[in-house]
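For this depiction, one protein chain was excluded, whereas all remaining protein chains were kept in their positions.
Chain nomenclature is as follows: A and B, assigned in order of appearance, with residue numbering initiated at 1 for each chain independently.
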Amino acid sequence: MDTFSVADTGDDDRRRPLAAPSGSAFATLSVGKEGAVLFVDIAAPPMNLLGPELVRDLVRLIAQAEADNDVKVLVFRSTDPDYFISHVDVTKIKEYREEAAKLTGEASIGLLFRYLSASRLVTISQIEGRVRAAGSEFVLACDMRFAARESAIFAQPEPAFGAVPGAGGIQHLARLMGRGRALEVMLSAQDYDAELAERYGWINRAMPAKALGEFVRSLAHRIAKFPAGSLAAVKDRVNAIALAPVDDFRRDSDLFGESSRSPEGQSRFQAAFRRGFQTRDAEMDLAGLLGDLGDP
Amino acid sequence: MDTFSVADTGDDDRRRPLAAPSGSAFATLSVGKEGAVLFVDIAAPPMNLLGPELVRDLVRLIAQAEADNDVKVLVFRSTDPDYFISHVDVTKIKEYREEAAKLTGEASIGLLFRYLSASRLVTISQIEGRVRAAGSEFVLACDMRFAARESAIFAQPEPAFGAVPGAGGIQHLARLMGRGRALEVMLSAQDYDAELAERYGWINRAMPAKALGEFVRSLAHRIAKFPAGSLAAVKDRVNAIALAPVDDFRRDSDLFGESSRSPEGQSRFQAAFRRGFQTRDAEMDLAGLLGDLGDP
Partner (left out) sequence: MDTFSVADTGDDDRRRPLAAPSGSAFATLSVGKEGAVLFVDIAAPPMNLLGPELVRDLVRLIAQAEADNDVKVLVFRSTDPDYFISHVDVTKIKEYREEAAKLTGEASIGLLFRYLSASRLVTISQIEGRVRAAGSEFVLACDMRFAARESAIFAQPEPAFGAVPGAGGIQHLARLMGRGRALEVMLSAQDYDAELAERYGWINRAMPAKALGEFVRSLAHRIAKFPAGSLAAVKDRVNAIALAPVDDFRRDSDLFGESSRSPEGQSRFQAAFRRGFQTRDAEMDLAGLLGDLGDP
């Protein structure tokens, strides 16, 4: 057993522990390697908040996987059936931003996510449970997104808090679903199920949960058979068209920082906390909670 | 009772007449206010043609709503079950363009519609009946579009008249549905029902007529609860990506003017008038009328 904790990724006999260049295991990720594919299970109880620990682990994982030429494809999953990544821990914005800076030199998870999009690594999100705000922005940064029809829930609800999506959500959603649907999704701060997310282009496809795992595993292994150079070249050419410039990610990141620190933003976050924000139970229906925020 | 005529917008007790800064009621709009939401019913018999009167009223409505910080969301509806906005009155192009110039300084409804898209106001179209040509372009200028599955009909048929869409249709459709579908829609001059319009991305969603009104009302009030600053900031950032530059709207507007005044354009319009163009009955099947235009 090496420095990675190895998830149960099935009985494929090609599975082996990943040789990690640095010293310690991940606190919030469980990683299994099958050939050129890494299966990365997010496990940050109680609700997979994106805080300093998870960002630190993602930074290390990405750096290690990029340095390992045996790795071509990363599959992200969650060990929590209700939460894939809930959203950032808004009490630790400064701290998680500093962790992101260790890879990119800039204190912004938007730029960290864009770094992943621009990487030679092919990334696939296998989504069960909730992805809201930065959770949505993480899966949007992946190259492909497949979601369980029964359980996946999507939201980009920052405007309900007086803030703007700061980690690429605006950039990706406007390009994937067009002006009208992107505005609806963000201005409404509503929850969207997998079927509607597919119709809107938020994800590649929705499918039954029982078929999802095998579909993604098979796709990942198929891609991993193809030459690394052509995978990277196609990513580069597609990114030149469809991945927003760094400056636009930086601007959104700055706007999120400013709007979340504003008096109105702070007041909204406090009202949300009083209603159970950042607790597992209350966020099962975050859309409902947000609809009540302005009420006395 | 003040200067706005108040539509029956349900029994919500927050509903009250809008305090209008200027002097007279609208000739072609009926406006009701519920909290921060204005419900604007288009009523320009016999078929909701976009002529000088309706443009004048839209200009005044937009100016008044923008000046009233209590107003966040505008919902556009029609009192005519068969026509939302049929298209411009082609006998009064100069006149309605001059009305548009009173808001934007330029004699173009394309630039008026773009002004609305760029406004801080959040706009939603609740579409029952026909939206063709400038009618389609008006709903495309709104931030969101929801349509009744049974009755909504969409067309961008200018090429059948030897003209090009001049009020933003090219700009929006090419971005929302991609090159192939945008070309099909415009070059065919066909009618599209709400279900196909949804699949093509022309609208956000089609839904049963009996569910549409309550869905839109609920969405409008939800958005109106969120801070105005974040709504405007998200619109700005999305518009920077997905709303075409002013110059492109201006160029299309000029092309429409030139093509509609050309001998071929004039001849086509005259042939259409001989077949009932700009009459309520004949335009129930405008697509059929246009298909016969070239015949002897």
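Note that in this section contacts are C-beta pairs under 8 Å (C-beta built on N, C-alpha and C of every residue); 3 or more make two chains touch, one makes a residue touch a chain.
Just so it is clear, the model here is predicted, and its values are computed rather than measured.
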item	value
Of B:Leu112, B:Val164 or B:Ala272, the residue in touch with the unshown chain	B:Val164
Residue, one of A:Leu74, A:Leu103 or A:Leu231, that touches the chain absent here	A:Leu231
Chain A residues touching the omitted chain (full complex)	122, 142-145, 172, 175-176, 198, 201, 203-204, 219, 222-223, 225-227, 229-231, 233-235, 237-243
Chain not shown, touching residues in chain B	158-165, 170-171, 174-175, 177-184, 186-190, 199, 244, 248, 251-252, 255, 259, 262, 264, 268, 291, 293-294
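Rule of thumb we're sticking to: only the chains that are shown with their structure count from here on.
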item	value
Distance between the centres, which are taken as Cα means, of chain B and chain A, whole angstrom	37
